[in-house]
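Every protein chain except one is present and positioned as in the full complex.
So that you can tell them apart, the chains are marked A and B in the order they are listed, and the count of residues begins at 1 in each.
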Amino acid sequence: MAASKASRLGEEYETPKAAPPPAPVRPRLTLDFPRDRIWKTRIEKVNAELVVLTYGTIVAQLCKDFDSDYVEVNKQLDKMGYNIGLRLIEDYLAKSNTMRRCSNFRETAEMVAKVGFKIFLNITPTITNWTSDSKQFSLVFDENPFADFVELPDDNRAQDELWYSNILCGVLRGALEMVQMQVEAHFISDVLRGNDTTEMRVSLIRYIDDELPPEDD
Amino acid sequence: MSHLAAGKTAGAKEAAGLRYPSNGKTIYHRPLNRTKTAELSQSSFAYLFSEMVTYAQRRVTGIQELEKRLNLQGHPIGLKLLDLLLIREPARSQTRPLNIISLLHFIKINIWQHLFGRQADRLEKSSNPDTPDEYMIVDNEPLVNAYVSVPREMSQLNCAAFVAGIIEGVCDGAAFPARVTAHSVGGKEEGEMWPGKTVFLVKFQPEVLEREALIGRA
C-alpha cells in the first residue's frame, strides 16, 4: 500500500497551528502541463463510491450529533475541510509537480479548479463571475461526486440551511492558507437545494506575510 | 391496518416537499451504474476517513466506544451496498443470499471487490464447537488502516471497525442479524508478513442458525 499516512490521530486536529509551515521552496505553478496524464498515471485511486459513501456517512452522523442543527453541521464540515486543506497542500504540490508560485489570484483560481479539484475529485469546476478587482470568483460544479447519491432530508429546513458539500469550502481555505493566501469560501447555490447550479464563491481576503505563521481560524 | 392508512395521510403532504432543479439533476435522473467503476484519488478517501476517525475520537471516552462509533458509521453503508451491488448483478445471478455461506461469499467477493478492488483474503468458520455461530473474514492488509497511523497510546484501536460496521450492515440488511468486530492479529501469527492483518469476527444471532437448520432440513 503506497498511500501516504494522511494523519496522525489526535495530534493535529485540535491545534491547526501546529501544522507544518509552508514549504520553503516557493511552489512554482505552470498552467500547461498535462492534467489528464497526472490523473491517469500519478494518482493512486480507489473506488469512487467508497469515498462518496464515506462522506455521506460523515454528514449524516454530524446531522445526528448536532440534532439537525444544519448551521452547526456546515461549520463542522468546514472545520474538517480546513484540517484536510492544511495537510493536502503538500500532497498537491508533490502530485502536480508545480514549483512556481501563482503570480496572481486569477492564476490561483485556475490551479484550484483545473489541478486541485482534478487531482482529488477528478472534476474540473468552471471558474466564472470574477469581480472587477479580481479578488472574487465563483466555482460552478457541473459534477459533484459527493452529491451523487444524495437527496436532502424532507424536513422543510435542510434545503434552506444545509450546505451538503461544505467540507470543500474548508479544504480550499486551509490549502490556500498554506500558500499564504487568506480566503473565504462559501456555497451560494446547490442542486441538492433545488437550484439549477452548484456554485461556490471564493474571496481573497489578503496575502499572508511570509514572516507570520499561518493564521488560525 | 391503521398504520397502512397512516401511510396514506403522510403521502398527502408530499406536494409541499423537496425542491428539485429544473434541469433534472437528481439521483433519480442518473443511471445507478454511472459511478460503478468511477475512481477517486486514494488521498481523498484518506483525508475523509482520518477526519471521520479524529472527529469520532473527540466524542468518545475509550477505544471500545470509538470502535463502536466507527462501526455505526459503516453500518448504513452496508445496508445500501447490499441492494446496490445486487441490482448490478446480471439477472441470472441476481439472487438474495439464503444461507450463511452465500451471504459471506457475497461479502468476501462482491463487497470487498467493489470497495477495495480485491477479494478478502480468507473466509473461515470457527473451529470451536462452542461457537458455531462465529465466522471469520480475514483481510491481510485492510485498506482503511493504510491511512491512519494510530498513536502508541491507542495501539488497541483498529480503524477497520468501520469496515466491520459495513459487514454488519450487509448481514443485518439481508436478515442475518450479526455482531461484527475487527481484531488485529498481525504479528501474532505468520511472523510479520502481514502486520496489519485483521480478522472480522462475524457472530450471528441465534435465530439465524435456527433458521439455517430449518431450511437445511426442508
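For the reader, a short list of remarks on this structure follows.
In this text, a residue touches a chain if its C-beta (ideal position, glycine included) is under 8 Å from a C-beta of that chain, and two chains touch if they have at least 3 such contacts.
Note that in this section contacts and distances are computed from a predicted model.
UniProt records the chain missing from this view under the protein name "Sedlin", selected from "Sedlin", "Protein kinase domain-containing protein", "Ribosomal RNA-processing protein 4" or "60S ribosome subunit biogenesis protein NIP7". Contact with the chain not shown here comes from a single listed residue; of A:I84, A:V150 or A:I208, that residue is A:V150. Set against the missing chain, the residues B:L98, B:M154 or B:V185 yield one that touches it, B:L98. Across A:V46, A:V59, A:I119 or A:L204, the residue that sits in touch with the chain not pictured is A:V59.
Touching the omitted chain from chain B are residues 1, 3-5, 7-8, 10-11, 14-15, 17-18, 20, 26-28, 32, 76, 79-80, 82-87, 94-98, 102, 173-175, 211, 215, 218. Hidden from this view is one chain, which touches chain A at 53, 56-57, 59-60, 63, 149-154, 158.
Assume only the chains that are shown with their structure count from here on.
Look at where the CA atoms of chain A average out and do the same for chain B: the two points lie 28 Å apart. Residues 1, 3-11, 13, 43-58, 60-61, 65, 76, 80, 83-84, 87-88, 91, 119-122, 145, 148-152, 154, 156, 159, 167, 191, 193-196 of chain A are the ones touching chain B in the complex. Within the complex formed with chain A, the chain B residues making contact are 16-23, 25-27, 30, 34-36, 38-55, 57-59, 72-74, 76-77, 80-81, 84, 114-117, 141, 143, 146-151, 154, 157.
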